[in-house]
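Missing here is one protein chain; the remaining ones are kept as they sit in the complex.
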Amino acid sequence: MIKVGIVGGTGYTGVELLRLLAQHPQARVEVITSRSEDGVKVADLYPNLRGHYDGLAFSVPDVNRLGACDVVFFATPHGVAHALAGELLATGTRIIDLSADFRLRDAEEWSRWYGQPHGAPQLLEQAVYGLPEVNREAIRSAQLIAVPGCYPTATQLGLIPLLEAGLADPAQLIADCKSGVSGAGRGASVGSLLCEASESMKAYAVAGHRHLPEIRQGLNLAAGQPVGLTFVPHLTPMIRGIHATLYANVKDRSVDLQALFEQRYAAEPFVDVMPAGSHPETRSVKGANTCRIAVHRPQGGDLVVVLSVIDNLVKGASGQAVQNMNIAMGLEETLGLSHPALMP
Amino acid sequence: MIKVGIVGGTGYTGVELLRLLAQHPQARVEVITSRSEDGVKVADLYPNLRGHYDGLAFSVPDVNRLGACDVVFFATPHGVAHALAGELLATGTRIIDLSADFRLRDAEEWSRWYGQPHGAPQLLEQAVYGLPEVNREAIRSAQLIAVPGCYPTATQLGLIPLLEAGLADPAQLIADCKSGVSGAGRGASVGSLLCEASESMKAYAVAGHRHLPEIRQGLNLAAGQPVGLTFVPHLTPMIRGIHATLYANVKDRSVDLQALFEQRYAAEPFVDVMPAGSHPETRSVKGANTCRIAVHRPQGGDLVVVLSVIDNLVKGASGQAVQNMNIAMGLEETLGLSHPALMP
Amino acid sequence: MIKVGIVGGTGYTGVELLRLLAQHPQARVEVITSRSEDGVKVADLYPNLRGHYDGLAFSVPDVNRLGACDVVFFATPHGVAHALAGELLATGTRIIDLSADFRLRDAEEWSRWYGQPHGAPQLLEQAVYGLPEVNREAIRSAQLIAVPGCYPTATQLGLIPLLEAGLADPAQLIADCKSGVSGAGRGASVGSLLCEASESMKAYAVAGHRHLPEIRQGLNLAAGQPVGLTFVPHLTPMIRGIHATLYANVKDRSVDLQALFEQRYAAEPFVDVMPAGSHPETRSVKGANTCRIAVHRPQGGDLVVVLSVIDNLVKGASGQAVQNMNIAMGLEETLGLSHPALMP
Partner (left out) sequence: MIKVGIVGGTGYTGVELLRLLAQHPQARVEVITSRSEDGVKVADLYPNLRGHYDGLAFSVPDVNRLGACDVVFFATPHGVAHALAGELLATGTRIIDLSADFRLRDAEEWSRWYGQPHGAPQLLEQAVYGLPEVNREAIRSAQLIAVPGCYPTATQLGLIPLLEAGLADPAQLIADCKSGVSGAGRGASVGSLLCEASESMKAYAVAGHRHLPEIRQGLNLAAGQPVGLTFVPHLTPMIRGIHATLYANVKDRSVDLQALFEQRYAAEPFVDVMPAGSHPETRSVKGANTCRIAVHRPQGGDLVVVLSVIDNLVKGASGQAVQNMNIAMGLEETLGLSHPALMP
């Protein structure tokens, strides 16, 4: 039984980790920290967990208690993992960080986008970007795993088959992405109120969103050269789900794109390439760790449209984190993650 | 491994059965029938099931194939189980009927409310009402189980502690119930369109809803006498969930209602009596087989208010059906049903 | 042209006043105050108002500027009108207060429910409760009008015909009320987030809600004696709308309740008694100043069920405030309020 610690478990990725780990046959949450909720039982904050974690209460972060765990998840705002990771790694535990702290290889770029100095640049070399479909081998032996963001997961999985195959023109890629409101977190903000965010649709951060450099970094690697990417996120009136609509120019019309995608993901347990002509719905992955993808070439033109959907809290955060844990701990990769989506 | 058949699996209770049974370690769906979808793979109709039932396709109902199953669920409109049950029971299989066909003990009353003759009155004697919290022993040996309706489950679980204890005045009970739209089924009807049912609230069937006689029958049994019940259902702009707000006069102010409810359900795995002062949310049971209950006596008056929430598709239908299967087949009652609700 | 001032216009009742007054042919907003948004144009905070109030910006409250208006609306949290009303009334302007400050006749009771001393008990005598269907004559000459709360409006309009006629047993009245989330205001609170309040239903404040004494006060007056009232509010996953489901015992079965309601409201421009057997939907009044009512006597029993729906921001707040203004200023009562609801 793997001993698990969670730092910062009061937000949506925290409660989602608890939901998923409650069903995991080989993991047990030993510690969950929150400064603001110290002493509160997790089931009092999240009544869906009543009966599942009755002994577990939030506690103030303590390196000794966390260090005694086999794996420590960080479900924290950016900056927190920077501060604690070094000390924790010294205890020998593994860190799986759901925040953005170790996703960018370049500390300077991180600093530019997050508006503060990078707090642990010396750890970047050992940090592994936790996208199993790209980095599985490195994850197996990683001590510090940076779980990809939600938009980056949906976008990279949709575009890398084209880029790895050298088919897409890297100069102009577009990711028009639509996210449910849970992507904004559980903080009390006017913009996330039901009365503000429901019955409406809007783009935001068109000038530049923090996930842009992360996506670009991954696409650069897949393309083997710098790509030009335009990323437009939209707030969508639903709780969960990301729908990435991806545009790439593919001049070569002789290639069988459907076969390309199917082959690229043939061995992947959590990527589902749908039949040609499909339109994946975000609800088909609600609560599940699956990314569903469909490839289109409308009117047989140069512009290829890839549709890629995930649940931002599962494959886009906590589910992918558990998938990383399974890989890193030598477990079956799908353990605790094989339930179907909730539909309707 | 229990062999399962499902008659009429294209509606919401059908797909929910498939979702729950996909996670059940001791059951396997062998047959699923639908005349209209004959030959279609279940995963083509319900993409959330892709990867879970890849070999399974809908087929035309066939008594031999169904009879070879250990358990056959009916997830059909009323009248269908009447027609098939007799023949099927003769094969020795168990029937767990999610429709209303065998819920009422009185064939005449059934006929009045459903506007057609009862199709199998000779089977009523052996039919067991599948509310485990009341009928667990009878369910163990039942061949024909009538799974309670959604409103009846939430309402009965909320009121029977008061009635069994003889505390509530049986002359005037009120059930003001709010249901998500999935209770109306997957049929294409204008009233269930997103543009008609979202951003709105309404009562319906105030003059008399088909669940009224079913609830009354259960409450009569609990009270040991005929009760007077007013039942007002409301359509609520959400997919899943029932919130029953129940009103009963309890003159005796010396009784500890919180303790009464806690004791009544102390051994029940799927009824959660919340702490005094709680307000259960339907989302706290979304996708889970749990009924959460809170008891209030506002301003210390005579009128007791019980709040009872379930997921209408789980504890109000398919989850309760699986719970019945577990009991009837001698399995652990919680098998395949122990996952937490999806929240947020 | 009536000169209008608005104190505290940044919340939902404030922007709704602006929306309604933009269509009002005889009123013009001269001043709108907000300490936090001083200098900000109203159209910058509320883009739906772009093109309608391009010269209008929030300013710090100033008694001279407000006093120069013919009418001053307060769309503020409780306590603010207490502090300003006396000084403003001295300037000769009329006050129409949308907050709870002057709704209760009894300063002690106000203090008990709002947890602070009443700040202006000396003004209570001149305050008029602004429910036109009850108090129209007093409103005509009022200087200080307390606009009823949203739950109180829907509940009183639904129950007073029965109470005024002496038909309902006053000892036990029940108001099971469902409100959209805008009733909680525009403040950033976790409970009002889309991810917390959508796809869910819950009761709240069952032990006692601040609208209880206000409703009871109005019903006492209608009944001519103290009533026993149980009031259970529920949070419903929609933006606007209140659905009050009201229960009263009416022993006399000879009375024609439909006719009673139709006669009571025959001359009322904003109360619509629907045909017998109707189920009013909240969306049928979305954005409109109408209360729609239907009366039922299920199964011909003693318990009468009244269904009453309003838009909490219109007939439950800002629309009723404008209706009061029209009456008090001698205008046609329906001016600026005659547009149909937005449906779908």
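Each chain gets a letter, A, B and C, in the order it is written, and its residues are counted from 1.
The rule we apply is simple: a residue touches a chain if its C-beta (ideal position, glycine included) is under 8 Å from a C-beta of that chain, and two chains touch if they have at least 3 such contacts.
This one's a predicted model, so the numbers in the text were calculated from it and none came from an experiment.
Visitor: Considering the complete complex, identify which of A:Q172, A:Q225 or A:T334 is in touch with the unshown chain.
Guide: Reading the full complex, the residue touching the unseen chain is A:Q172.
Visitor: Just one of C:R103, C:K178 or C:R240 touches the chain that is missing; which is it?
Guide: Spelled out, the listed residue whose C-beta touches the missing chain is C:R240.
Visitor: Among A:P47, A:G119 or A:P280, single out the residue that touches the unshown chain.
Guide: Checking the options A:P47, A:G119 or A:P280, the one contacting the hidden chain is A:P280.
Visitor: With respect to the chain omitted from the figure, which of A:D70, A:D101, A:E133 or A:E196 is a touching residue?
Guide: Touches the omitted chain: A:E196.
Visitor: So that we can see where the missing chain sits, which residues of chain B does it touch?
Guide: 12, 181-182, 186-190, 192-199, 237, 239
Visitor: Mind listing the chain C residues that contact the chain we can't see here?
Guide: Residues of chain C in touch with the missing chain: 12, 15, 18-19, 22-23, 46-52, 182, 186, 199, 239-240, 272, 274, 280-281, 283-288, 290, 292, 338-344.
Visitor: Footprint of the hidden chain on chain A, which residues?
Guide: Against the missing chain, chain A presents residues 172, 174, 176, 178, 180, 195-196, 198-204, 206-208, 228, 230-232, 234, 236-241, 243, 245, 247, 249, 277, 279-283, 286, 296, 298-299, 301-303, 305, 307, 309, 344.
As a working rule, only the chains that are shown with their structure count from here on.
Visitor: Give, as an integer number of Å, the spacing between the C-alpha centres of chain B and chain A.
Guide: 36
Visitor: Find the geometric centre of each of chain A and chain C from their Cα atoms only, then give the gap between the two centres in Å, rounded to an integer.
Guide: 45
Visitor: Check each residue of chain A and list the ones that touch at least two other chains.
Guide: Residue numbers touching two or more other chains: 12, 182, 186, 199, 239.
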